[in-house]
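Some chains omitted; the rest stay in position.
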Amino acid sequence: MSDLLRPPSTTLVEDAAQLLTSLRAEPPLTHCITNAVVTGFTANVLLAIGAAPAMVDIVGETEMFAGIASGVLLNLGTPTPEQRDACREAATGAAASGTPWVLDPVAIGALPVRTALAHELVAKRPTAIRGNASEVLALAGMTAGGRGVDATDTTDAASDAARSLAQRFGSIVAVSGPVDLITDGEEIIRISNGHELLTKVTGGGCALGAIMAAFLGVARGTDVSTLRTVASASLVYTVAAERAAAQSHGPGSFAVALLDALAALEPEDIAAAARIGRSER
Amino acid sequence: MSDLLRPPSTTLVEDAAQLLTSLRAEPPLTHCITNAVVTGFTANVLLAIGAAPAMVDIVGETEMFAGIASGVLLNLGTPTPEQRDACREAATGAAASGTPWVLDPVAIGALPVRTALAHELVAKRPTAIRGNASEVLALAGMTAGGRGVDATDTTDAASDAARSLAQRFGSIVAVSGPVDLITDGEEIIRISNGHELLTKVTGGGCALGAIMAAFLGVARGTDVSTLRTVASASLVYTVAAERAAAQSHGPGSFAVALLDALAALEPEDIAAAARIGRSER
């Protein structure tokens, strides 16, 4: 690939800056079906970065709405029967209209209802999959998963599972952890930005899935690859998290500062902060 | 009307100050059926200003509870089947007991389930209707509505729709936007307070509907008109928002500061900040 001739981190940084600029210029309508714990925080994260959230999770509304949205997030954190059917509808609507969508298989593995739903939805070939290492391993069938929403496995341990999922379903797979790993099944991008406080705020990971859906909406019609788009979302979010952590006195003030930092982040702020690695295979 | 002989803004300011004083002296039990995104924030806004929130949205409880509440909010942001029936029950209970109630038809227009429910509920003649311009236009049947929860129409564009709704259903109609417009179908009050950050916090508008329900509960048994009561809620809320914005560094700190400002606002603070216009027709 020609861009390997340039310092690779430069190009991703440029992509991220371009997508953030475009997002602010034309806010992507970001359709979220997400869990009851983080709905408000997720909407606030999307508003803060400049996207237009729409938390529509009612059967009878999600198929058509996924068709008009710029991007869709299906997060399985508290999947009531109503939400399970709404997710199925939304996946159908997204597929029919070509809307990019993100699957976040929260806490699958030990918990049977959501695990079955995640396997059903992943077969519909999401544009991107975001989870922690335990969730990605469980989705790939390589482990029984964590004991809940905690990641009990490391990001690198999930690397093979992520590549396998990406190849099987044509999805970009993002494994969140101290180092975020994003792969299309061949290339692997590693982003070392972020802060441990993100794990001390509920929805710290779930909101990243929503940012990915927003960025995927923005990237439609640009020449930024889907891999780079998902990595850009991760980069922007974790750079903002670092800035927020520097202003915080604990998890409460961090969550507040994260929203402020997402709103204040300028495209030109990304380059100096980015810590990116990349490899083939 | 005799109060046209006095500077009209003075009177509304006095009404707002009186209602805020009464609210603090005897907190109105404010029964909210609202969407999953903003339930916590709405309850916190009500607690901050001094009201007593009760987020009761279970079938079998809402009819009787609307009967003992001081005021009721029905917000259609995430109307599950359970919430739809709970809304119907609550509207029945409110009508039977004379409890004032507010309808907030969130994101109607494009989304079919909530649009049908909003038309069903408005026919039960809510005391007040609060929405953005797109929602008010959609409820009046004058447009297909926005693309989601965004207002894509301006407040003034919704002026005729607001007056029409007010006359048809005997409701006070409040259109939220950079300028809030409140009408009883004849008189129009315009409030220019507020801050753009209110649109960057999820529930910034939804919480105002809850404040209106609380104020309507307080106004029962006083001589403050329903039009003035709804306008007072808007005035108090947007004056607090301005104070909060002056203390904020972005949408995260603004949401926190708004709660602090609502709690700290004193009746005598309103006059100096109020920016009110009024017209017949």
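Each chain carries a letter (A and B) given by its place in the written order, and its residues are counted from 1.
Please note the rule applied: a residue touches a chain if its C-beta (ideal position, glycine included) is under 8 Å from a C-beta of that chain, and two chains touch if they have at least 3 such contacts.
Note that this is a predicted model, so its numbers are computed, not measured.
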With 2 copies placed, total copies in this complex: 3
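Here is the rule we use: only the chains that are shown with their structure count from here on.
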Length of the line joining the C-alpha centres of subunit A and subunit B, rounded to whole Å: 34
Subunit B residues within the subunit A interface of the complex: 35-41, 77-81, 107, 110-114, 147-150, 199-203, 249-253, 255-256
Subunit B-facing residues of subunit A, complex: 29, 31, 36, 39-40, 43-44, 47-48, 52-61, 64-65, 68, 80, 82, 255-264
